[in-house]
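Sharing a structure, written as structure tokens. Questions coming.
Shown here: the complex without one of its protein chains, the others still in place.
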Amino acid sequence: MKKLINHPDAVVDEMVEGYVAAYPQYVAVLPTNKRALIGTHERTQGKVGVVIGGGSGHEPAFMGLIGKGMADGVPVGNIFASPPPHPIVEVTKAIHSGAGVIYMYGNYAGDCMNFDMAAELADLEEGIRVETVLVTDDIASASENEMHRRRGIAGGFLVFKTAGAAAERGYALDEVVRVTRKANDRLRTMGVALAPCRIPQTGQPSFTLEEGEMEIGLGIHGEPGIQRGLIATADETADILLDAIIQELRLVQGDRVVVLVNGLGSTTRMELLITYRRVDTRLKALEVEIARSYVGEYVTSLEMGGCSLSIMKLDDELEDLIQDAADTPMFVQMR
Amino acid sequence: MKKLINHPDAVVDEMVEGYVAAYPQYVAVLPTNKRALIGTHERTQGKVGVVIGGGSGHEPAFMGLIGKGMADGVPVGNIFASPPPHPIVEVTKAIHSGAGVIYMYGNYAGDCMNFDMAAELADLEEGIRVETVLVTDDIASASENEMHRRRGIAGGFLVFKTAGAAAERGYALDEVVRVTRKANDRLRTMGVALAPCRIPQTGQPSFTLEEGEMEIGLGIHGEPGIQRGLIATADETADILLDAIIQELRLVQGDRVVVLVNGLGSTTRMELLITYRRVDTRLKALEVEIARSYVGEYVTSLEMGGCSLSIMKLDDELEDLIQDAADTPMFVQMR
Amino acid sequence: MLTIAYTIDRDKDYLSELDRKTGDGDHGITMSLGWRAIKETMHDLPEEADCGTLCKTAGMKFLNAVGSSVGPLYATAFMRAGAAVNGKKFLTESDLLSFWTAFVNGIVERGQAVVGDKTMVDVWAPALDSLREHYALGNDVHACFRAAVSAGQAGMIATADMVSRKGRSSRLGDRSLSHQDPGAASAYLILSVFADMLETLNTKEGDLV
Partner (left out) sequence: MLTIAYTIDRDKDYLSELDRKTGDGDHGITMSLGWRAIKETMHDLPEEADCGTLCKTAGMKFLNAVGSSVGPLYATAFMRAGAAVNGKKFLTESDLLSFWTAFVNGIVERGQAVVGDKTMVDVWAPALDSLREHYALGNDVHACFRAAVSAGQAGMIATADMVSRKGRSSRLGDRSLSHQDPGAASAYLILSVFADMLETLNTKEGDLV
């Protein structure tokens, strides 16, 4: 395993140091906790605070998305491990502007427990009202009638984008929560992996695939998928993902959507665009309108190979929020 | 080799199709040549046209950088192969707004011959004045007294950024050329590779490294580097690159620079940020001021592993241009 | 405590390996980071600290070093256990029972897992049951713990035949079958090292925790 690192135990701290050094115009680390990052952008009094977070190894998520129109702060966990309550609470206090705070993260046992503890503490210590929206976009992780048990993967980016825009527009906390829940409800994701990742500390591949095999419905932590399949062409792969999503979202003629083809780490833009091409052709054949597309790396899994497809079914409110500007170190969008 | 593709011979065409489908708000393909892409952004009469290009496999470069403040058009070549004159000429004609056109690309025999032929044709057929600035940032590719023989690698991004901003501000062609040459003159890059890439059609690794080895001074086409070294920590690697660059640029206290740590394809942002951290520490120790940093993938080499470091020594004019806004599918910056 | 930290550190690759089968492959790293943090706490605390303070500090250190799933679980365990033995410098045999009862209840309360969910609870719950049972029979404390360890071991082994219903591995469905749960494996390690230590020490049990 060849990685550009210094010591496996130091990767997260050094990454955060490098990040803050590279983007001082965007982010700062809190003096109280070296894993507590907040944006240097202006937060008008009365703006709902937006906190997203989770383990490291998913960059640009989560810490890369701090800035105007996205997150106000991010507590940073170890690789693939939820941050503990302390940095979460510190971030919460630092970015709170009097209108409450929304927490968003993927639905994992660890994140739920740590963020819940933090929310309790923020209320207890400073009376800050915190609401939580769990990202549960991964179709493969539980059946449709157990939607609340699904885990959150790359589609989280679109949920964060929605909440960030709503907060920036001055929505009240309940309203931010409402529209963010709606975004999550109308969002589905499914992914495939072609190559595993390696956590620096163990150096071991997260799984081994035979030549010609792929994992279908994988997680973004190197977890195995729900099923192993023979390797398919980009078009066939896109079809597997699309079929599942189209069916659950019940997409029909006239629907408007936003599409996200997310690379997991080592898959080239070339491959992602070839995959997108098929998605586009199929949706156009269904006469579904694509309001906006994102093709690139948004939520990675270290250097895993493969991609996921996310589709959010829009209404006018969601579409408007998704189109809003955002300005962060790893994601910038003009309106 | 596992890639998300349909057929090796179709990758470039399908990538371009997917790209144009994903970003209709930014780009369109010309009816005269399926490899000729132009931006849909407004080009005011009298604005210098900006054309960049080269082979595929470097995404986001070159085609990802079409838009306001960057390139007006991009002819797309096969993987690692210069585009032929026809798409170059077509792009040139389509984006010409009466003030001439600047061509920028890496200094490779193939690109030089094809773009020169295109420039001749554009003049012959439509009397369009074309000027060329070759990117020659790679320290490793020739000695300091043969600077003009150096090849262009990741630093090209900063050269394009400069020219795009100057053209957008309404500089005349000669002025755009002057400032772009200055950007290239004050720019140095050097890279290391930890893992090879594979061209889809051959499926063969571009080179083989023993466990524990890295290539120093590699190209962005899977070409071997100038030298093979033992694998080092991120800090040691950064030092190798930095030492060479600091020496050539004669960086001293009070100088202002822009820094680009570019990932070659499969190297994670975590590693790039850890590498950046060292660059930052060293430059700060020298009391060199970093006006802006870019850490991420700007010019890749398919899924190669490794990174390059580019530093441009600024003057007021360059700094101002680098800070200008840009809006393209794969690179957006607010001022 | 130091021995637990040492054992976890030694076996961390094995624990991560188990986690790769059904989870994200970091369990060994996380546990070892957590216990290393506890180890540092032990060094930093004043000699005269009582068990309550000691446990609460250990819990917070563990938590803030790792986050993750096990962070809140073991942190809550330590907090509750610390409260149960608050103010004491030495633990009697009955203190030990209160300690472990609170410890395990803390885990269950935080994680809401029940036996059969393929988690560490499949070790801790039967171990606690067995401990209470043997205490009730008035058995020798060492025998009680030996019984708890074998109940825990049986629970750990049984996780291999369970389909996960909690935590990361619960998304795998049947693919989680025939792999032991990593959290159960580390729980068993902690429990058995504790019991071993108890055997070697006779009086100053307070030092153990």
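Note that the chains are named A, B and C in the order they appear, and that numbering of residues resets to 1 at the start of each chain.
The rule we apply is simple: a residue touches a chain if its C-beta (ideal position, glycine included) is under 8 Å from a C-beta of that chain, and two chains touch if they have at least 3 such contacts.
Being a predicted model, the structure only gives us computed values, none of them experimental.
Trainee: Identify the visible chains that the left-out chain touches across the whole complex.
Mentor: B
Trainee: Specify the residue from the set B:A10, B:M117 or B:I240 that touches the hidden chain.
Mentor: B:M117
Trainee: Using the document's definition of touch, tell me which of B:M15, B:I79 or B:L158 contacts the absent chain.
Mentor: Hidden-chain contact among the options goes to B:I79.
Trainee: Have a look at B:T40, B:Q204 or B:Q247 and name the one touching the chain we're not showing.
Mentor: Of the listed residues, the one touching the omitted chain is B:Q204.
Trainee: If I consider the whole complex, including the chain that's not displayed, which of B:A10, B:A28 or B:A142 touches that chain?
Mentor: Only one listed residue reaches the unshown chain, and that is B:A142.
Trainee: Would you write out the residues of chain B that touch the absent chain, in ascending order?
Mentor: Within chain B, the residues that touch the unshown chain are 55, 77-86, 108-110, 113-114, 117, 138, 140-142, 149-151, 199, 201-202, 204, 206-207, 219, 221-224, 226.
Note that in this section only the chains that are shown with their structure count from here on.
Trainee: Line, ring, star, complete or other: which one describes how these chains touch?
Mentor: If you draw each chain as a dot and join those that touch, you get an open line.
Trainee: By Cα centroids, which chain is closest to the centre of the whole protein?
Mentor: Here the chain at the core of the arrangement is A.
Trainee: When the centre of a chain is set as the mean of its C-alpha atoms, what distance in Å lies between chain A and chain C?
Mentor: Each chain reduced to its C-alpha mean, chain A and chain C end up 32 Å apart.
Trainee: Can you work out the whole-Å distance between the CA centroids of chain B and chain C?
Mentor: Distance between chain centres: 54 Å.
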